[in-house]
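Note that one protein chain is taken out, while the other chains of the complex remain in position.
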Amino acid sequence: MPVRVTVWSEYRHEKKNPKVAEIYPNGMHEAIASHLRKLPDMHVRTATQDQPDHGLSDEVLRDTDVITWWGHMAHGEVTEQWVTKVRQRVLDGMGLLVLHSGHFSKIFKSLMGTSCDLKWREEQNEREILWVTRPGHPIVKDISDHFIIPREEMYGEYFDIPEPECTFLISSFGGGEVFRSGCTWTRGAGRIVYFRPGHETFPTYHDPNVLKIIENSIRWAAPTPGPAIPSFGNRKLGWMDKR
Amino acid sequence: MPVRVTVWSEYRHEKKNPKVAEIYPNGMHEAIASHLRKLPDMHVRTATQDQPDHGLSDEVLRDTDVITWWGHMAHGEVTEQWVTKVRQRVLDGMGLLVLHSGHFSKIFKSLMGTSCDLKWREEQNEREILWVTRPGHPIVKDISDHFIIPREEMYGEYFDIPEPECTFLISSFGGGEVFRSGCTWTRGAGRIVYFRPGHETFPTYHDPNVLKIIENSIRWAAPTPGPAIPSFGNRKLGWMDKR
Amino acid sequence: MPVRVTVWSEYRHEKKNPKVAEIYPNGMHEAIASHLRKLPDMHVRTATQDQPDHGLSDEVLRDTDVITWWGHMAHGEVTEQWVTKVRQRVLDGMGLLVLHSGHFSKIFKSLMGTSCDLKWREEQNEREILWVTRPGHPIVKDISDHFIIPREEMYGEYFDIPEPECTFLISSFGGGEVFRSGCTWTRGAGRIVYFRPGHETFPTYHDPNVLKIIENSIRWAAPTPGPAIPSFGNRKLGWMDKR
Partner (left out) sequence: MPVRVTVWSEYRHEKKNPKVAEIYPNGMHEAIASHLRKLPDMHVRTATQDQPDHGLSDEVLRDTDVITWWGHMAHGEVTEQWVTKVRQRVLDGMGLLVLHSGHFSKIFKSLMGTSCDLKWREEQNEREILWVTRPGHPIVKDISDHFIIPREEMYGEYFDIPEPECTFLISSFGGGEVFRSGCTWTRGAGRIVYFRPGHETFPTYHDPNVLKIIENSIRWAAPTPGPAIPSFGNRKLGWMDKR
C-alpha cells in the first residue's frame, strides 16, 4: 500500500525572485514531488499556501499519510484553522516532515512547545557537511557516513527545540557553526521529522542525498496502518467485571 | 539563596463546594504554601486565578523561580496574554510544576504540544499506590520505594504527553489502571514537572509524601543562577577572526 | 523480503517441570515459532541453549535479522563467547527481543549497562493488565487500549533499566504493583525491545495479544536493509579536498 504524501509549500519566493525561479521553475515542491513520483511506494500530491484553504481540505488531510512542510516569508498568514486541523491529524497519526525554514512554521512550533529559534547566515555560499549520528536508522538508509552540500544557508545552535528522541544528522558549516540537522519526535500517534537543508536560492532539492533523506523520512513517518486507539474520558468502576 | 516560589491556583472549587472548603478552608494553594513556608530555602507567595491579572504581573513573573499550577474548571478563562507570558518565562528558565488537573491547562498543553488528555474516574474513594521508577532522582529524595494515598481520583493511561525525559513515579489504582504520575521535560532553559495527585475532594495536599515531592520538585526545577545565554539571529561571517 | 527470525530459548523448565511441559510440550520457543511461521513475512528458525554453541553459529547470526531471547535458570551458563558475538551483531543492526526473565540475561544486561533487577512474586495466579502508553506505535498495532492476562507472575518497579526511548506498555498486577512491560532502546545500529509477559507455568505464549506484540516487535526491530555505515578510526586532514 503506497504512502500518500502531500508536499506542501509556501511557493512565494519562486514567484518573486528570478534567481529562485531559475533553480525551481515549478516551485520547490515540484522538485521534491517529481522525485517522489518516481517511487512505486508513494502516492504524491502537492498543495501550496495561496491556494484556497492553503491547498488543503478535510478530505486531503484524511487521505494524507505524511505531509511535508516548507514555509518562510508567510508563516503568519497560515490560518489558525488549518494549523489546528493539521496538528490534530499529526496527533492522530499523520507523519510530518518539516523542511528548513519550516522550523518557524506555526505547526512545528505548536507541536514542539518551544520558540524553535536559531542562528543563521545566508547568501555566503557556505559548504555544509552533514554527519550521520545514528547509522542503521531507516532515515539514513543508503546514506554514507557523511555527505556535503556545496552551498547552503548556515543554521547554527542553539536551536530551541525539545531534546530530540533521535538526532540522526549534525551539520558543520564553513564558519565553524554546528546544527542538529536531522531530528525526530513523537507527538500523540504522529511521527515528526525535522530536516534542515533547503534554502531557496540553492539547488538543494535537486541533491540526491537530500532527496533520499526526504523519501526515507516519509517512509519512517508514515502511520502504522489501522486505527491508533487512544481512548480517553470517564471510566466506570467495575469495567473489568464485564469482560 | 532561597528559591522564589509562586503557588498559583484556580481557587474556585474551595469557594463553591463545602466538602472542598472543609478540607482546604484557605484553598489548596494555602495548604501547599503553608508547608513550603516552613522550609528555610524557599521564599513563597501565592496567586489565584480571579485576582487581577490572575494574581500575576511582569514583576511577579520576573521574581519567580518556580511556579506551581493547579486549575480545573476554568482553564478556558486564563487569558492568552498570561499564558504567553508564563510560557516565555519557562523558556527563559523559570521552573513549572503542574499539579493534577493542571494537565489540561493552556500553559501545560502549549509547552507539551499534545492534547494532554487521559482517562479518569472520580468520587470512588480509590486507593492510589505510587511507585518510584527512578531512585536517586532529587525529586524522590526521602521517599520510600512506594507510597499510598488512601483515596484519590483515578487518572489512567493513555496520557497523551510527549515521551517524558524522566518518569519518576507510576501509579496503580484500585480499578487496575496505571498512570505516569511523575514526569519531567525541558523546554528551552526551563524545567517542567508533572505530578498527578491532588483531587480537590480529598486531603491529598496534607499528605507528607505529596508535600515532600512538591518541595523536591520545586528545588529540582529551580533555574540555574545566572543568565541562560541562548543567542539567536543573524551571524556575520568572520566572527572568529575578531576574537 | 521476509524477516529472518531466530527464536532462542533456554528450554530447561519444559524438560524438568511436568506442569510446564503440559503447557508447552515442544518448548516455549515452539509456541512462539509456530505462530510466527504462519506469517508470510517471516522466515523462522529456533535455537536452544543446550544445543552445541547454544544453537548458534556465525552463519546463523549473520543470517538472523531479529533474535528473541528467553532464559531464566541458566543465564550463567551462556558462554561469554556467544554473548560477545550476539552483542556485536546487535550493535551492527540485528534486532533483539528480550522476553520476560530474559531481563537477567547476560546479553540484555551488557547492552543496558545496569543491573536489570526488579521485584517479583510468582505462583499467585495474579491477573496482569497491560495498558498501551504509545498508541500508533508499530509494536501495538491491532492491540486495543489495554489487554488482560488472567494469570501471570508479578514483576514490579523499580526495574533497573536506562530510561527507555519509548515505553509502550505499563502493567498493573493484582497486588497493586506496576511495571514498564514494553520498552525500546537503540544500541549502535540495533533496535532492542523488552516485553515482560511469559512465565513458564502459564500459557502466556498462547495468548493472541502476546503473540501479536511479539510479531509486531520483530517487524519493528528488523534492521533497515543495506549496510549500516558506522565508519570509525583515524582520519586524515585534507579528506574534503579529495572529493
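A, B and C label the chains in the order they appear, each numbered from 1.
By definition in this document, contacts are C-beta pairs under 8 Å (C-beta built on N, C-alpha and C of every residue); 3 or more make two chains touch, one makes a residue touch a chain.
Note that the coordinates shown come from a computational prediction; the quantities given were computed from them, not determined experimentally.
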Of C:Pro52, C:Gly76 or C:Gly233, the one touching the omitted chain in the full complex: C:Gly233
Absent-chain contact - pick from A:Val132, A:Ile192 or A:Ala221: A:Val132
Residue among B:Ile32, B:Leu61 or B:Val132 that touches the chain left out of view: B:Val132
Sole residue of C:Asp65, C:Glu177 or C:Glu200 that reaches the chain not shown, by the stated touch rule: C:Glu177
Candidates C:Leu61, C:Leu99, C:Leu118 or C:Leu169 - the one touching the absent chain: C:Leu118
Where the unshown chain meets subunit B, residue by residue: 93, 129, 132, 134-138, 141-145, 148, 165-166, 186, 188-190, 223-226, 228-231, 240, 243
Those residues of subunit A which, in the complete complex, touch the missing chain: 127, 129, 131-135, 145, 156-159, 163, 165-167, 170-173, 176-178, 180
Residues from subunit C at the interface with the omitted partner, ascending: 91, 110-115, 117-121, 124, 126, 154, 156, 158, 160, 162-163, 165, 174-177, 185-188, 230-240
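Operating definition for what follows: only the chains that are shown with their structure count from here on.
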Copy pair subunit A, subunit B: interface residue numbering same or different (half cut): same
Inter-chain centre distance, subunit B versus subunit C - centres from mean C-alpha coordinates, in Å: 36
Whole-Å gap separating subunit A and subunit B, where each centre is the average of the chain's CA atoms: 32
Of all residues in subunit B, the ones touching two or more other chains: 156, 158, 163, 165, 176-177
